[in-house]
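What you see is the complex with one protein chain gone and the rest in place.
The first chain written gets the first letter, and so on, giving A, B and C; residue counts start at 1 in each chain.
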């Protein structure tokens, strides 16, 4: 079985409407392109991205901090209840082929740090101008296209 | 979205053929009943159970110890690369509604311990006679039926 | 700096008085022998063993499940707030040179499983007769002597 590419969308658990709209668009585009959406499984950016992906029939995976799968938002198809708290941010990044970052706070920053550490491609969309070494995209469609292209070439390098 | 029930099949990474045959039968039955198979994503019991589930078109999730999703066996549809080593055994148990145990070693014993700690239903099949407090089944079909019944009544209790 | 040997004492968080007395005696003996006591940092066996070790001026380390170091019992000198929940049981075992097991429940069983998985020496004291492959001791003094001897020879083998 050829496994589908996995794209993590990271960002604030409490996000303004404009950021959530970007997240929905990212989720839709990830699903349209046949990739799996993965994230932290909770509210805000995580819920919006999952909702978008499900609208297009895509698979969604949520990596939760707690023990209870019922804490996942209702657009998460497969809820992993890690029980390891915020350390689950490392799991989100390690399990993705590429990461797309929206505006966020400390948790998102930790995920960006892990993506750098693990050498995962990161695409920032309207966010994190202060952090160097990220790729930038101007729209959700461009962000997903860039993330998938980087994911493919980085997985080719590892072979 | 109503989330499907998730059943973890646990057991040795290097297992004799008879145990692997039980694992295949468990995987098939879990998929036939519409549940998701979850396990540690590697070889032995984990590979056999996933192969069985895929044969029936079921979903399979592997919770890997390392950072590289390519370490998952080829029957794992969704590979979570936790990078947290053997501590991922706690994640496997926490993410399942019920656990079915086959013969195994230390890692399987750790998972049984966590299932007791987390109050998850555990069904032992031809295994672990020395451990008290487990439910017993005489065949793969019975084991899955019992696991799903216990999972449903335990999730009802939590509501 | 030559690092001291570390002995984990594992057992129930809610333990009867007789088991706590064994834990105190184990803690005292570990400290007298110049080793460090490590455990889960909470109540019951964990608190008693730490109290014993501190009475003899030994060092005590508690590996907590939560984020708050103030959850450690008052005999823990160095409290590690892992925030990774019960998965911290793997950390307790990985960080010890040898494990001494008293009576316990699921969490203790998970730790015994990890000790087997990691190849750490395990000495059972008045406990776990149903689990094969453990070493047995008849008294706290004997248990500590055996644990330290096994720890030394196992660390010699790894060199």
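As a working rule, a contact is a pair of C-beta atoms (placed from the backbone, for glycine too) under 8 Å apart; a residue touches a chain by one contact, two chains touch by 3 or more.
Computed from a prediction, not measured in an experiment: that's the story for all the values here.
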Given the contact definition stated above, which residue among C:91, C:125 or C:143 touches the chain not shown here?
-> C:91
Contact residues on chain A toward the hidden chain run 84-91, 105-118, 130-132
Touch residues of chain B, complete complex, unshown partner | 67, 83-87
Using the touch rule from the top, list residues of chain C that touch the missing partner.
-> 1, 3, 6, 36, 54, 59, 61, 63, 67, 69-70, 72, 74-84, 87, 90-91, 94-95, 118, 158
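One rule holds in what follows: only the chains that are shown with their structure count from here on.
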In terms of residue numbering, is the interface formed by chain B and chain C classified as same (over half shared) or different (under half shared)?
-> same
Distance between the CA centroids of chain A and chain C (whole Å) is 40
What is the distance, in whole Å, between the centres of chain B and chain C, each centre taken as the mean of its C-alpha atoms?
-> 29
For chain B, jot down the residues that touch at least 2 other chains.
-> 84, 87, 90-91, 118
